[in-house]
Structure formats: structure tokens, C-alpha cells
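My structure is below; once you've seen it, I'll send some questions.
Note that one protein chain is taken out, while the other chains of the complex remain in position.
Chain nomenclature is as follows: A, B and C, assigned in order of appearance, with residue numbering initiated at 1 for each chain independently.
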Amino acid sequence: MSECTLSTQVRKISISIQKSDWLYRFKMRRDLQVACVLIVIILIIGFFAPDIAPQNPNITDLEGKNQGPTADHILGTDYLGRDLFSRVICGLQTSLEIALATIVISFIIGVTIGSFSGYQSGWIDNVIGRIIDVFLAFPSVILALALMMLLGSGVLNMIIMLSIVQWASFARLTRGQVLAEKNQEYVLSAKAAALPGWWTMTKHILPNCIMPVIVLATIDIGHAILTIATLSFLGVGIPPAIPEWGSMINSGLPYMRIAPLNVIVPGLAITCVTLLFNITGEGIRDITDPKTDNEGSL
Amino acid sequence: MSSVLQVTNLSKTFGHGDIFRDVSFTLNAGETIGLFGPSGCGKSTLGRCILGLEKLTKGSVLFEGKDIFRLDRKERSCLQAKMQMVFQHPEVSFDPRRRLIYSVTEPLVYHEKGESEYVLHSLLPLIHAVGLHPGILDKYPGQLSGGELQRAMMVRIYSLSPHLLIADEPTSMLDMSVQSQILNLMKEMQKKNSTACIFISHDPEVMQVMCDRIGVMSEGKCEIMNKNNFSEWMQPLLVMDTMEKDH
Amino acid sequence: MHQYIVMRTGYLILTLFIASVFTFCVVNAIPGEPAEVLAKHLFLGLEESAPPELIAEVSARYDLNKPLIEQYSEWIRGILSGNLGNSIIYNKSVGKLLELYLPPTILLTSFAMTFAIITGIALGIASALHQNKTADHLIRFITIFSISMPSFWVAVMLILIFSLWLNLTPVAGYGEPKYIILPLIALGLHSMASIARIMRTSMLDTMEKPFIIFSKAKGLSRKKILFSHAFKNAFLPVLTVIGMSFGSLLAGSVIIETIFTWPGIGALLMKAISARDLVVIESTIMVIVFMFLIVNFVIDILYHVIDPRITYE
């Protein structure tokens, strides 16, 4: 519909100019650029964690346990005398590995099922919609707990479990987007031009509704990192030998008074990484969705 | 001349009520039939049903003697390419993320498996005929006016040289002067290609200019009239004639 | 409207049913014969292997050797007749246990939710009204930071700062108002932040709608525009988020209750999981899912009460 007031008209003009190059908006957003750079740095650190970490994260030293920062251990040591800094860095690797794998898997599954369901409509859509509802009816940590009990701990199991938990939200979002998009006149006009369904789907509908799903994926990386930490804090999920932020906080709890860094540092690490993905996700939404035109940082 | 389109006893039910029932007419090449009615009377749905974009409840649509709902996929696709539709909102009739050049050449690229460069080249005469500057095709739909987009739509549609065109209120969102440009263009193109046309509108004056026969839709029924009957029928509806300025 | 409620109730029951099957399957498919685990846990140390006679005895006593379908139908029949079965480790009926453990959870979650809704909405509106000013930036930073913190860490930090360092509040406990403050904040912070963020976005969206501009042209006062037009319309998306964050609140209660030794069903669930008390695990999960679904059911109805545009089909 052609819109009403002039303010929207003018905005439409400026949007249409900017829509073709959202790069311009990206250039305007300093905070987003910083977040992107930091994410790249974090990915690099995560990838090369064992080489970057100054010490072996699993070497225990019962003489020097629960130490404060020293020259050897810049952030101190934990209750077994392991170097905290090295463990935090290696914990990054664990979290990123699981979170990224989870998001890729659940993105693929969710988008495929959601777009199929939304495009088909009819009883197939109804059944799939119900299934999605059931998955979303479980608070995610509860579902994760139940599944972890079923699967047992381990990195691979964690990935499987988190994918089962998260695919549904991707499927629901994609389905809603496709449902809204497929009644747009340009889709009808593609149908009227006798273009087949797969053509319309891959060339028109998906490219037009994928951006919110990508935003969700970015934000969900942060979400996955939180869930991983929560589960391993509860003692399920990651075997104790692997350095992981959640279990580090858990094991630091009894010594909180004498060695507070053991609970503070891993928590800060979780928060910062999640924060980065959240900022990036919302930033991508702002620059790609012309409706939210909220300039400014964060 | 044989009829291009034969519609028999078309009915559509949705939810509790009929949207329309027992609509029948035939349409010859080069002829224009109008569908007139207030908004929400089901005239757009009827157009979409004829095109096969929506399912029918009852009745049959024969396009060039063939029932499109009874054909296999390949034949149906060939046949459907010969019947095209223009929509009410030109600004959302094109994929907003693609340059116009892509949308305009797309049907030919798919159906004739041509290179888009080559297709564009073959479309140049058509682009000039609708009064568009080819350079404009390099832009995105959001950057163009409704009139320009509706012209581009004519290129996209006539690239498939259709035998039937369904125009669903093609100018109701446009300004008066642009409306006259587009409608004249449509008439001209229709004459050149002797396309049959179903013209859907709520404006009786436009109706009279564009159509040979007019179907008036009300309460689910569609009554086909010729031009004279229609002008008699709509006499009380005309604004300027019934109300003098001084009341 | 009535028709809609009936239909929605039907959906609720259907979802509950599927969820119960799902829960039952997952819980009962946990590796290791439940009888063996139980026998170890009840009668032996965990390291020893259980003699077959003992396993058989345990199986017989807790009906564990019947086929799964039969066990399931018995469980469901029990639930419908009000008998949730017996906890193995507590030696009590699950109904009794829930009676004991549910009120603290309801207390905590409802307090946390109220805190989240009120502060969330207030912060969201304040942020929207001061768009792109210092207050807005500050609120946005605080909220996005809150969303990024894991709630268990918030709890740990609160204990560290307020209980251990500043000695202002007790570490853990139950029964007096002072015990609820820290768990309340730890639990509600995440929801508060997401409500504030959606409230801000929705408010800004609504403020640009033509009917707000028209209200301005009508000559209505700013206060009137804000509260009788903008807020009501902006609140609808917030309602959906409130429903969803109730889920994360319930899930969060499992962790928060464990940390603060709050005697609620979250803590009960964690204990049951470590002891493999299947009946309790199933029941608590179902209770949590049920609470979540009921809240969303109410929100759905509320949505329809506020928004007359939605038709009931």
C-alpha cells in the first residue's frame, strides 16, 4: 500500500535508496563494526586456543591451588592449581565449537522444515505446526536436562541435544515468514508467470525472508553458549576433563571467598561472548530491516 | 473466431458463504470483459480462480479448449504462461530484492532457457514500446514510481505473448494522469497482440472506456451486460450527473 | 470467544498429551536399566554391581518390568485419578511432594515475573521516550548486558557481592522476606531485560503509526496519547514476550533454586535427576510444562481480549 503521511513517504524514499546498499548503514554503525571485529578475533582465539593458552589447562599443581594473580598465572589458579587464564581460553574453544555446530545444524533443519511447512499449508502444515508447538512448550533448559540424561555427557551429545532444542524456533520463524511472504503480489505474479514452486521458493521467497532468520541465528549463538554453560554448571553435559566455563564456575563455588576470580572470570567470559553475538545480531537486524531505523549505538 | 476462454458455472465457497456462484461466460480473442463491483465482492478472487492461482469449488475453466486443472504439470505450465495477470499494487508486484531487469527478463529466462543478456536484447523493442528508458531497469522496484512499475509489468507480461490478460484494478492506486497513460498503453498492446482481457475494476467510468462487455458482481452473482445496458444500469451511480453543484 | 476458548483448551490438552508421551519416552529411555540404577542407589553403594535377584525384586516392587505402553497408561491413569505415583527416594506420594515443593516455586516465580514485568515495562517506556539520549543508551546497555549474563552467574555474583562481601543479605534460606530478594533478582533479571527491550522497540514503532500522529492532530495531550493510545497498542507484542520469558523463568528456577537452596520443584527436579527417581522426574517436568502452557493459554486469551481484530475461527 502506498503510505499515508509524508514522513513515511520521505522515509520510503531514503529507504529505497539505502536498501540497495545496506553497506552504507553498516558504515554508519561504529558499534557494529567493533563487534564484528571482536567476533573475528574471538573466533581466531577459539580456533587456536591450545596454542595461545600460556599453559596446559589440565596440569594440576596442588601446592599452588586457589592462588591470586601471580607472574606465572596472570589470573591465578583454581582449586586444583590449574592456570585460570589458560582454562578460560580453552573454555572458549569448547563453547564456540558446540554453539556454532548447533546453530548450523538447527538452522538447516529449521529452515528446511519451516519453509516446507509454510509453503505447503494444509494438513501437512498443521501437523508440523503442532510438532513445533510441542517442542516450544518445553522450557529449553528443562528439555535440555531431560535429553542430556538420555544421551549422556559428551561434546557430540551436547551438539545433538542443543540442535533438538533449538531447531523449533528456527522452524517457527521461517514458517511465519514464508506464510506472510507467499501471499505477496510478487509471489503471485511469479506463479502467474508459470514459474514452478521451487523456483519461486529459492529465488524469491527465501531470499526475502531469510534475514530475520539469520539475525535469530546470530543471537541464538549467544543463547546456545548460555545454555551450554548452564548445563555444565549443573554438572550435566560436558565431561569434567574438558575445560568449560560453566563447570569452572561450579567447581569454584566452594572457594568463592578465598579465590573469587575463579567464579568471576569465566562468568565474565560467557557474558562478553554472548554480548558480542547479541549486539551483532541486533545490529544486523537494524541495518537490514528498513522498518527499525534506530540510529545510535547498542 | 474461436473463444479463448470459456468459463462455466464457476463457484467458490469460503468458510460459511459463497464468494461467487455459477459464473459463466466466454471470451474471444481481442475482446475485453469487465468485472465490476464494490471492494470485497469477490471480483479479484474470481480473476485468480480463472488463472489457477486459487482452487475452485465447482465449475470449469477452459482455456483454448483445455481444462487447466486437468492437465499434467508440464502442459499446465505451458498453458499458464499464455495467461497473465496485472496486479493492483505495482509497488509490491516485483521482488523488492531484485533489480527490475531480473524480474522483467525472468519469465523468458525460465521458459525459453535463454541467457538474460540475450533475452534483454530481444525485449528492447517492447521496452521502448511501453515508453520506458532501458536504463531504468537497473534500479530496484522501491526506487520507481507506480506508473513506471506498471509499465515494466507490461513488459514482463507481454514478453510471454499471452492470449489472455487479467488486469486486477491495475490503476486504482495510480494518479489520474498516470492512469490514462497506463490504460491507453494496455489498450494499444491488447490491440496489437489481439489479447483477450478480463478487466477488474470498481470504477464504472473506466469500465466503459475499457470494456466491450461488463459483468456486474453483487451478492455472489455475476450478471453480464453489454455496454449500453451497463451505462443504463449505472446511470444512478455516476457522481457528477446525479448531483448538481447547487444541490 | 467461547468457541475460541474451547478450541484453545483442546489444543492445550493435545499439546500436554504429546508432551507427556515425549517426557515419558525420554525419561524411561535413559540408558542403564532403571531397576539396576535404583537397586544400586537404594540398597548398595553406586560402585558395586547389583545382584540379579535384587534387580528383579526392585523391578517387581516398582512395576518396572512391564512394557512401556502399559507403564505409560498406568501413569496417565494415575494422574487423571489424582494419584501421581510414589517417589522412590522420598518414600512419599508425588502428590504430597508437590504440595510441599510447589508453593515456594510459585511464590518465587510470581515475584520474579512481577518484578520483571513492572521494571521491564517502566525501563522500556523510559528508554523509548528518551530515544537516543543518555538515559536511552544507558538502559539499552544495561538490558543487553543483562540478557547476555547467564542467570546462575548472576546468582553467584549476587551472593558474592551482597552476602559475602557486603554482608547485607543471607546466602540462602527460606521463610522470611529477606531470603527472596537475591533469588528474585537473579531469576527475573533476564526476563526484565527482554521485556524492556521489546517494550522500547514496540513503543517506538507505535509512536510512528498514523493513528498516533492523528491523535496529535486531534489536539490530545501527550499524556493521553501515550497512555490511552500508544501504550495499549505497544503492549501487544510485549505480551507475547512475557509468555515466552515465563518459560525461561521456570527453567531458570531449576538453577536458581539449587543455588539458593530454595525448597521448590526446581530443586526437587535436580535431586530427582541425580537419584534417578523417574516418577518424580516425569511429574515435575510435566508440572513445569503444564504451568508454562497454562500461562501462555491465559496470555493468549488476554491477547484476544485486548485486541478485537483477531477473529475466532
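Things to note:
Here, a contact is a pair of C-beta atoms (placed from the backbone, for glycine too) under 8 Å apart; a residue touches a chain by one contact, two chains touch by 3 or more.
Assume contacts and distances are computed from a predicted model.
In the listed set "Anaerobic sulfite reductase subunit B", "Nickel import system ATP-binding protein NikD", "Peptide ABC transporter permease protein" or "Archaeal glutamate synthase [NADPH]", the entry agreeing with the UniProt name of the missing subunit chain is "Nickel import system ATP-binding protein NikD".
Across the entire complex, the residue among B:Gly34, B:Gly47, B:Pro96 or B:Gly147 in touch with the chain not shown is B:Gly147.
Contact with the chain not shown here comes from a single listed residue; of B:Arg76, B:Arg97, B:His111 or B:His202, that residue is B:His202. From the options C:Tyr90, C:Phe162 or C:Phe214, the residue with contact to the unseen chain in the full assembly is C:Phe214. Although one chain is not shown, part of subunit B still touches it, namely residues 38-40, 145-148, 172-173, 175-181, 183-184, 202-206, 208-209, 237, 239-240, 243, 245, 247. If you put the missing chain back, the residues of subunit C touching it would be 209-211, 213-220, 224, 228-229, 232-233, 306-309.
Basically, only the chains that are shown with their structure count from here on.
Chains joined by the most contact pairs: A-C. Here the chain at the heart of the shown protein, by mean C-alpha position, is A. Between subunit A and subunit B, the centres computed from C-alpha atoms are 46 Å apart. Inter-chain centre distance (subunit A to subunit C, centres taken as mean C-alpha positions): 21 Å. Chain geometry summary: the mean Cα position of subunit B and that of subunit C are 53 Å apart.
Across the assembly, subunit B contributes no residue that touches 2 or more other chains. Against subunit C, the residues of subunit A that register as touching in their complex are 4-5, 7-8, 130, 133-134, 137-142, 145-147, 149-150, 152, 222, 226, 229-230, 233-234, 236, 246, 249, 253, 256-257, 260, 263-264, 267, 270-272, 274-275, 278-279, 282, 291-292, 294-298. If you check the complex, the residues on subunit C that touch subunit A are 11, 14-15, 18-19, 22-23, 26-27, 29-31, 131-132, 136-137, 140-141, 144-145, 147-153, 156-157, 159-160, 164, 201, 204-205, 208, 210, 213, 247-248, 250-252, 254-255, 258, 269-270, 273, 281, 285, 288-289, 292-293.
Looking at the complex, you find that subunit A touches subunit B at residues 1-2, 12, 15-17, 19-20, 184-186, 188-196, 199, 203-204, 207-208.
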